[in-house]
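Here we show just some of the chains, and they stay where they sit in the whole.
Letters A, B and C mark the chains in the order given here, with residues in each chain numbered from 1 onward.
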Amino acid sequence: MAGVFTVTRVLRFADCDPAGIAFYPRLLEHVNNLVEDWFAGPLECSFHDLHFKRNKGLPTVTVNVNFLRPAELGDEIDWSLSVKALNRSSMTLSVRAKRPDGEELLHAEPTLVHSDFTRDPPRSEPFPDELREKIETYQDPQ
Amino acid sequence: MAGVFTVTRVLRFADCDPAGIAFYPRLLEHVNNLVEDWFAGPLECSFHDLHFKRNKGLPTVTVNVNFLRPAELGDEIDWSLSVKALNRSSMTLSVRAKRPDGEELLHAEPTLVHSDFTRDPPRSEPFPDELREKIETYQDPQ
Amino acid sequence: MAGVFTVTRVLRFADCDPAGIAFYPRLLEHVNNLVEDWFAGPLECSFHDLHFKRNKGLPTVTVNVNFLRPAELGDEIDWSLSVKALNRSSMTLSVRAKRPDGEELLHAEPTLVHSDFTRDPPRSEPFPDELREKIETYQDPQ
């Protein structure tokens, strides 16, 4: 059974624009925050360790986003993540943002590449086995 | 002949992450800045007027981005924009970021909807004719 | 006895700069987030209601900050707030950020003015009584 990683966050003043709704680049910051929390939590590999101890990183190489409905200041948003595709050194995630009333706000599919940052430019590198095994438990069965 | 709107900007410290490269949500902020400059410049409709005088806005409803190569602190980046598709109240843009050596950094296709912000949620509304005519001159002939 | 409002937050990748430490304008965003949480929580006046229902706001008119030690990616930070001075329509807060080991990272004193945003520019306006009474319970006795 596929795991789904979920966190809840209130949409902040700092995330909103003069139109009073979420500024979309800030919603993508939330997508990145969600991945960061997933790594620091169940994947047991904080971004601090990933970048500064392992000299690796996870650059996003593509992202496709549908903004389904404007997110508003103060909205309590459920962010959820599962793994749509897992390859040797990359993965495509399925990220959804919902309000408590079930209204979907956003669906994003970022593709991230596990990379060696001792190279310039960074070079893709297979996920280490212990990390891959944890990622697999979030894989979408479709 | 299709026009292309172009601006050049240096990638800033504020745009970069602990990996020393552009933080991708900040690159999407640059995409938004490019649209803002296009509106304030050749389209003669500043975001100040659009939002506060006309009570309209341009929410992004989808965006697909390919990050082709990491952008680095201090990179001088040429941002260019043309119109891929123009509909009654929405348009899909083609945005490219290149370094001076011709290396492509990013290709983004955001779809923006001209919307009436006196409605909650904002409701799509056809582009006014004078704006549409100016937008058409940036349409990609493909 | 003076109340102190406290929240704990991990310093994120999005908050850090190419030097691998917190980018200082982002720490001020955290100061603003702390005030936002204080209002939405114990003061029972969310920024959504303040701005969109009451047409008020809290522009910061001065801020003095000492950055005592660099905050690092992944640091668990305790943010605390008390009221240093409360006037008719303004207040000066004392905000401190500490790591769990007690190391102080930051001390900020922002002064915020309760303002009527139906005026342009916004005009200062006394805090309403029920809000003032709640704010007083966070006043520093010194």
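Rule of thumb we're sticking to: a contact is a pair of C-beta atoms (placed from the backbone, for glycine too) under 8 Å apart; a residue touches a chain by one contact, two chains touch by 3 or more.
Worth saying up front: this structure is predicted, and the values here are computed from it rather than measured.
Here 3 copies sit in place, and the number of copies making up the whole complex of this structure is 4.
One rule holds for everything that comes next: only the chains that are shown with their structure count from here on.
Closest chain to the protein centre (all Cα atoms averaged), using per-chain Cα means: A.
Here the two chains linked by the largest count of contacting C-beta pairs are A-B.
In whole angstrom, the spacing between the mean C-alpha positions of subunit A and subunit C is 28. Averaging Cα coordinates per chain places subunit A and subunit B 23 Å apart. For this pair, subunit B with subunit C, the centres built from the Cα atoms lie 33 Å apart. Along subunit C, residues 13-14, 20, 73 each make contact with two or more other chains.
Partner subunit B is touched in their complex by these residues of subunit A: 18-19, 21, 23-26, 28-29, 31-32, 47, 51-52, 57, 59-67, 69-70, 117, 121-122.
Only residues 10, 12-14, 20, 29, 32-33, 36, 40, 46-48, 51-52, 72-74 of subunit C touch subunit A when the two sit together in their complex.
Within the complex formed with subunit C, the residues of subunit B that make contact are 13-14, 16-18, 20, 23, 25, 73.
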